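Quick one: the structure is below, questions incoming.
One chain of protein is taken out of this complex; the other chains stay put.
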Amino acid sequence: MNIGILLKEGPYNHQASDTAYKFAEAAIAKGHKVDAVFLYNDGVTNVTKLGDPPQDDRNVAARWSELAKKNDFKVLACIAASKRRGINDDVLIDGSEITGLGTLTDIAIRNDRLLTFGD
Amino acid sequence: MNIGILLKEGPYNHQASDTAYKFAEAAIAKGHKVDAVFLYNDGVTNVTKLGDPPQDDRNVAARWSELAKKNDFKVLACIAASKRRGINDDVLIDGSEITGLGTLTDIAIRNDRLLTFGD
Amino acid sequence: MDTDIKKIMHVMRRAPHGSIYTYEGLEMILIMAAYEQDLSLVFIGDGIYALKKNQDTTGIGIKGFSRTFMALDGYDVEKLYVDRQSLEERGLTEDDLVVDVEVMDASEIGRLMTEQDVVIHH
Amino acid sequence: MDTDIKKIMHVMRRAPHGSIYTYEGLEMILIMAAYEQDLSLVFIGDGIYALKKNQDTTGIGIKGFSRTFMALDGYDVEKLYVDRQSLEERGLTEDDLVVDVEVMDASEIGRLMTEQDVVIHH
Amino acid sequence: MLHTINKSPFENNTFTTCVRFLQPGDPILFIEDGVYAVQDGNRFGALIQSMLKKNNPVYALKPDIDARGISAVADGVRMVDYAGFVDLVEEHQVNSWL
Partner (left out) sequence: MLHTINKSPFENNTFTTCVRFLQPGDPILFIEDGVYAVQDGNRFGALIQSMLKKNNPVYALKPDIDARGISAVADGVRMVDYAGFVDLVEEHQVNSWL
């Protein structure tokens, strides 16, 4: 099964990013393909490399970056939502890109599932 | 009356920042003193200068910066909350600073009111 | 029917202005409309308030967007469904809304949901 | 009584883990506790769930914090009040909670609220 | 003590929870999405009237009412603008129910 993920909340403040990550990991472990993770609303703040969480906590941005690189997908931040929230190319983690909502439409069209996580 | 403001949500995604701003403006217009605006939870993202909202929309960060400078108060972002969310000294607007929760305690103690805005 | 055409339903569930979800949802819909998929919008619960006539956002300093729903017709997005119970509970009728909608029972909307390839809540 | 001492009430209203509000609220309380003000914590609605025994967050990959409430005693934060109706509605009793609390009626908690200099909801 | 409510009562229980804690005379101010509570003719009208009868003044923030196209509010509800919000805060300590 080919899966797209739409993530609508930022890291830490809501559990959405954690659940999406755990789901993506489990899907990959079962041999499914994660095609892309698309970030919308406050979700775009998942890919800033400026985050510096406590040592004993998870690093959400780094974790997405590693999962994306290892499994050959991108974490895509909506450009309009990113501009509102101060996310630009200079702050992006590896494995992420800024793109338009047309890309989300393509993801919705070409995959078997589009799963939404948010608040 | 001396007023402290605690703002717990980021700009655009929730109305909290807009209401806090309109309240602060009205309080100042009536001759009250806004002592400080303290940002907590996702609220810390109110002070990133990297935001680039559409031309026909309000610029929340710039607006806080101007109000703070003109009326001699600071917009203070909690350091622990900021680190989680990728806010650091390099991205701060003029008129804002990163500080600790002790400062919020001082604000709570020394003002007549501490008003909370959030989700 | 072209098998590449997907049925995509957008479900509006939040009041306008208190949060950005409905507005950014509408931005998403306007882009998707250009892709000639089978789009529908459903308004449930407080989502209906986004369609309320006579919204004047001048005082809160936030750009209004209720009129943007009127533009959907021009993008050939014509399937706008409103949950009857949500409408009635809020003391509203179709006359209170800025666009023409089809008022439906929840069971009917639920059946449409099961036919979708993608459902996105805003 | 020193007039510089302020009565500050923290109201916990959210379930743990689904959002960060209770956890970051607790971080705020721990700092404020060092300032020797008159602090109290009130648990209303889903806020009570933060005190539930036997939380094991290993599976969701988020650090648990229910035990941190036990540390409050060491900071001389001893006023922990729980709304009786919220507790009963959730089928819980004091024995289900990680710390000793005082269970109170809403009217009593409401009266305490009016005595505060500052009330912060998390 | 001034209580503020910013959530729609149709989706969220904040308003009905807050009411249980209100003390005699405490005013309540609806802001943001909270203002849907005072829309005339909805099912929260009875609760609003019972508050008014118990001498709990009910206010709504006019700019938020206007932004949402609410044309009529329940009897006895007073409208304030941001300046009026400031006045209420000057008169009362504040309890913001988020």
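Going in written order, the chains are labelled A, B, C, D and E, and every chain counts its residues from 1.
Basically, contacts are C-beta pairs under 8 Å (C-beta built on N, C-alpha and C of every residue); 3 or more make two chains touch, one makes a residue touch a chain.
What you see is a predicted model; the values in this text were computed from it and never measured.
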Out of all the chains shown, which come into contact with the hidden one? A, C, D, E
It is residues of subunit E that touch the chain not shown, namely 10-14
Residues in subunit A touching the chain absent from view: 1, 3, 8, 15-16, 19, 22-23, 25-27, 29-30, 32, 113-119
In terms of residues, what is the contact footprint of the unshown chain on subunit D? 13-19, 45-46, 49, 52-60, 62, 64, 66, 89-91
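Going forward, only the chains that are shown with their structure count from here on.
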C-alpha-based rotation, subunit A on subunit B, 0 to 180 degrees, nearest 5: 180
Where the centre means the average of the CA atoms, what chain is farthest from subunit A? E
Compare the CA centroid of subunit D with every other chain's and tell me the farthest one. C
Counting in whole Å, what is the centre-to-centre distance of subunit B and subunit E, each centre being its mean C-alpha position? 25
Taking each chain's centre as its mean C-alpha position, how far apart are subunit A and subunit B in Å? 28
On subunit C, where are the residues touching two or more other chains? 17-20, 60, 62
Which residues belonging to subunit E are in contact with no fewer than two other chains? 6, 32-33, 63, 81, 93-94, 96, 98
Can you give me every chain pair that touches, using the contact definition above? A-B, A-C, A-D, B-C, B-D, B-E, C-E, D-E
